[in-house]
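The complex appears here minus one protein chain, its other protein chains still in place.
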Amino acid sequence: MAEKVLMKGNEAIAEAAILAGCRHYFGYPITPQTEIAAYMAKRMPKIGGTFLQAESEIAAINMVYGVSATGKRVMTSSSSPGISLKGEGLSYLAGADLPALVVNVQRGGPGLGGIQPSQSDYFQATKGGAHGDFHMLVLAPASVQEMAELTVKGFALADKYRMTAMILADGTMGQMMEPVSLDFAVGEAVEKPWATNGTKLSRPHNIINSLILKPERLEELNFERYERYAKIKETEVMYEEYMMEDAEICVVAFGIAARVSKNAINEARAKGIKVGLIRPITLWPFPEKAIAAAAEKVKKFISVELSMGQMIEDVRLAVNGKAPVTLCNRTGGMIPAPEQVLAAITEAAK
Amino acid sequence: MVVFDKPHALTDAPLHYCPGCTHGIVHRLVAEVIDELGIEGRTIGIAPVGCSVMSYDYFNCDMIEAAHGRAPAVATGVKRSDPENIVFTYQGDGDLASIGMAETVHSAARNENITIIFINNAIYGMTGGQMAPTSLPGQVTQTSPYGRDTAHCGFPIKVCELLSSLDGPEYLERVAVNNVKNVKNAKKAIKKAFENQVNGKGFSLVEVLSTCPTNWGMTPKRALEWIDEKMIPYYPLGVYKDRSAEK
Partner (left out) sequence: MKTTQYLFAGFGGQGILFSGKFLAYKGLMDGKNVSWLPSYGPEMRGGTASCSVIISDTPVGSPIVSRPDVLIAMNLPSLDKYEDSVMPGGTIYVDSTLVERKVKRDDVKVVYVPSTKLASDNKTPTLANMILMGKLLAEEGKFEDEAGVVNALKKVISAKHADMLEVNMNAMRLGQAYAE
């Protein structure tokens, strides 16, 4: 096993993308994710890749669209306001069934908001993110190691299902340093016979397109896409369970919120409170079955979020009325302290 | 012996354009150039949003449909993916000079080695005849029903002149396709714009003054005359930048 190095989460994403074979990166500066662009600007020219600072987030996502159409792995990254600008491109990528990796290192909103960590783009990420019927694969790392691993996984899933995989991180995950091992398998490249990389006069022309004027056909294609989504829901759900064996209270949290929650859970356990954690790693597909199974034995759920309560809606859907679900949150760039989560757990245990 | 044939780079799909529209001529010119340069197998075209949105069905090379205005950004991705690719965008005035102005200017400033065919017909055709960034002062459209009032909505954008102020672009020329002589010149310009890319010279844009009889409310013949009478005086034909010739 390779020696572990200390890396910032943002840098781990960039290096993992290169390991995964990504040689094209397009982006626009925005805090707190700019280290990804800076890292790519340094590395790409040395490995025959392309780093290009685009004139806007919109241009960047469309450059991604262009490279993806030619069949190569490509990525962009941004933070919340920039992701809104990319929304158009995300919808077109979905409509044209193009794979891409998009990183959102979230900051507080709405509007220009702030630059401190947030999870308030959960709705945007998991419910589509722009116009039309579509989903993205949404991966939520909770450590720098996962920032790297889920980036590699994201590229593989994106290629496999011809769709966008989004890394939904936050300012903390992007800025923090932790030991990382980059010694992991990256999987094999996927054939892309659909790519528009020149006919070489040896095949009919390929067309990458999201314009379908016949409603019957557009409906058909949307149904097909959702069949793919159904398969993803069956096979690609990832989550972590922590101390759930005998848990009577279940905390649901992802990313930085899950790490804060673990501290609180450890303290609550020391006081004899039977509490555990379900940490969704894929936010879409959401681990609804795991939460539904937990709802059969758990008495109360607490959704811990850096937002006004967005994931809690999916938790409630999965719990399906079998237990109360409460919210423990901070927003606007604030992070709940372990004490706040502990208080919520203690309250639930009464 | 065949003396006149459809270019190989065009498919057999019947064009959907209105009678008298000059899109068909420009499509043919582009396809002829692709044939003559022998580049079809490595050419990737980017279709815009606008009347030529479905040009992906008409060109035989690989085609990508872009979001409105984003064709130069998509082309940048395709070109950067493999510089051996020959990449062209085919865009109208709303696409290129309004919603996609940032992409246009910046791809020109980067001297992105791509070819842009820019159809300027001074109107939004596909959506039914609204004012374009290139609609002439006083021009009546659906959204300037009393004529384009420059005090209210400003002046038309002269794309070649605008881009010629940049150090980036290699080649900018404005042509028209309203008579045989102009069509021949247009063909020459389009060929040069592709040759520049093949030779690695960089950003080449050909602005083609084109007709829209339907939305101009004219007969096809009258529309061709209108180009001479109204458009060319406002948008003079000619080469606006040719860096290789300057050297």
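A and B are the chain letters, set down in written order, and residue numbers restart from 1 in every chain.
Rule of thumb we're sticking to: contacts are C-beta pairs under 8 Å (C-beta built on N, C-alpha and C of every residue); 3 or more make two chains touch, one makes a residue touch a chain.
Since the structure is predicted, the reported quantities are computational estimates derived from the model, not experimental observations.
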For the chain not depicted, the shown chains it touches: A
Selected from A:45, A:110, A:179 or A:324 as touching the chain missing from the view: A:179
Contact with the hidden chain (one of A:38, A:115 or A:189): A:115
Omitted-chain contact residue, chosen from A:101, A:169, A:207 or A:260: A:260
Contacts of chain A with the absent chain, listed as residue ranges: 4-6, 31-32, 115-116, 171-172, 175-179, 256, 259-260, 262-263, 266, 335, 337-338
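Throughout what follows, only the chains that are shown with their structure count from here on.
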Chain centre separation in whole Å, for chain B relative to chain A (CA means): 39
Of all residues in chain B, those that touch chain A in their complex: 11, 40-44, 46, 53-54, 56-57, 59-67, 70, 73-82, 85, 102-103, 105-106
Residues of chain A that touch chain B when the two form their complex: 24, 26, 50, 52, 54-56, 58-60, 62-70, 72, 74, 88-89, 92, 96, 196-202, 205-211
